[in-house]
Structures are given as structure tokens and as C-alpha cells.
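A single protein chain has been omitted from the complex, and every remaining protein chain is retained in its original position.
What follows is chain A.
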Amino acid sequence: MEATAEQLLWMYEKMVEIREYEETMAKVYLEAKLPPKIQKGLAFDIGAGPVPGEMHLAAGQEPVAVGVCAHLRRDDTVVGAHRPHHFAIAKDVDLNAMTAEMYGKATGLGRGKGGHMHLFDPAVKFSCSGIVGAGAPQACGAALAAKKLGTDAVAIAFFGEGAANQGAFHEALNLAALWKLPVVFVVEDNKYGISVEKSASTAIASNADRAAAYGMPGVLVEKNDAVAVFEAAGVAVARARRGEGPTLIEVKTDRYYGHFQGDPETYRPKGEAKELRQHDPIPTLGALLRSRDLLDDEADAALRARVSARVQAAYDFGRNSPYPEPQDALLHVFAE
């Protein structure tokens, strides 16, 4: 399935947006976390600054999100993982409310109750979880609902290669194949499960091979490339929509930042992240667009200005929104 000009341009713009979002967050997140004079034993205060808590950035992994989400509709479900921004942005989650959530503001998606690992936007059927592997069975449930309701909606579970060693992953794959659920499991292999290299956690080279054990197609996308992901996902999503069951896709991708911001990355060869950025998938897609006369300098500049304005507006909205009233902590334990 070949991407149309419109789809290619959409993926490019979304990738630029995700990158801009993540690079901005990398700066915003650091505010007030590094003391002016590094104190002994305290170099980084995770709870300080405008955006508190852990922060997991996805810069470098944009192709996985856009290549899959280019095939999705508003009524398709996406369950993301603890590193969720690229999926959320590609699924058109409300950017202002999502950003406000990370600031812990009353205007956030979860009114400040979830934070960056727990983003819920029912309007576009997006959710994620801070628990590794937990989203896979949940995506099965959404797919089951689509089947029961007689719609042709599909569900996507995104997670890292570390999650593929969780029991939840294996139970979900079996259930999906058994019940022929319209679900696509997408493994982002960014080589590291927190600090542990894939070769030290997983007995086989590609999780795509595990699909055979459950009787579903397994596809390995070896390039961190939006078009390559788009093509693999297109087949899988179409298959799911036709009611023919699940697919497992593994994408080899790159994580430019540490597992979390502040991660000393002692497990990583020096200069690795810098080296990975030499193969940035965004200029690669940009070059493809240019070769097809779909993009020129002027259009690129206009697109980047548009994206910057959106991202900046989201950060301004988050920063300037009010905090919730402290006693609002007591609300929303139960639905009324």
C-alpha cells in the first residue's frame, strides 16, 4: 500500500510536531531541576520545576507513531505505553490539554490527576499506562468491543520491546488470535529496556518471530522509517478492519534521549545518541517529499512555523493554566 501525497505530508508534519514537542519538553522539564550550584548528592530534583515527575521522551521514535496512525480514524483505539507523546500527538490528542496535564493543571486531560504517563482522551480514544505491557490486553478489549458493536474500528497497542517479555503481552496475543480480534500489536524496539540491551533480555533477535507461536502474521520493519512503517501497518490495519484478525509488528527504532530525563545513561556507548541522530528519519522523509515535488523550502518553512505555533501555544496553555484546587484530589474516585 503506497502512501498518498496527503499521507506523506501528514506524516512529515506530525513528525516535525512530535520532535518540536519533545525538544521543547526536554528544555522545559529541566527548569529548576538543576540547582544553580550542584549540591553534593543532589544534581537533579525530579519533583521540582514546572513539569514534575518522571519524563520519558520519544524523540527519534516518531516513524512508529505516524506510520501506524496515518491509517487510523478518530474511532480507532490507541493504547500507548509510558513513553506516550508521539502516539498521542499522532492520534490527534488535544495538545493543549495533554500539555496542561504534564504541568499538573486543572485544564489537563486528567485535570492534573494523571501526568505524562497517564493520558486519557476519550474523544480520540487514546489512553496509555505506566505499567510495562499492560496496554496489550486492554487493546484486545477495545477490539472485542468493536467486533461486538459491529463496527470496523480497530485497536492498536503500542509498547516497547521490553514489554514483549511480560506475561500480559503473551496472553493478549493468544486472546487476539483466538478471537480474531481487530487489533495490531506494535513493538518499538529502541534497543533498551530502561538500561538493559535487548540482547540481554530477549532470547530471540526479533519479536516479530513470536507471532508464529500465536498463529498471526509477524512483520519486522528494520528501518526507522515512516514510509516503511506505513506500509507494514497498512497491511495489518486493513487485515484487522476486514475482520481477519491481529498482526504483530516490530519496528527497529532509535531513542535519542535516556530512558527518562535525568538518566545518566551509563549503559550507553558514549556518543551513541549523537550517532543515531545522523540517521534522523525526519530529514529522510523531507528529502523524499522534495524528490516528489511535494515540499520545497518555502513550504517546509511554513509548515515548521505552523507546527512551532501549535507547540508553543500548547506549552503556554499548560504553563498559564490554573492548578486544581487541592481538595479536588478527593474527586473522581468513582463516577457519579
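Keep this in mind: a contact is a pair of C-beta atoms (placed from the backbone, for glycine too) under 8 Å apart; a residue touches a chain by one contact, two chains touch by 3 or more; residues count from 1.
Note that in this section contacts and distances are computed from a predicted model.
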Protein name (UniProt record) of the chain left out of view, among "Probable acetoin dehydrogenase, beta subunit", "NADH-quinone oxidoreductase subunit D", "ABC transporter permease subunit" or "Molybdate-binding protein ModA": "Probable acetoin dehydrogenase, beta subunit"
Residue touching the undisplayed chain, where the options are A:G114, A:P182, A:G218 or A:G234: A:G114
Among A:D45, A:E171, A:E272 or A:D300, residue touching the chain not depicted: A:E171
Among A:S129, A:N207, A:N224 or A:S321, the residue in touch with the chain that has been omitted: A:S129
Contacts of chain A with the absent chain, listed as residue ranges: 77, 79, 108-114, 118, 120-122, 125, 127, 129, 131, 134, 136-146, 148-149, 155, 167-168, 171-172, 174-175, 178, 331-335
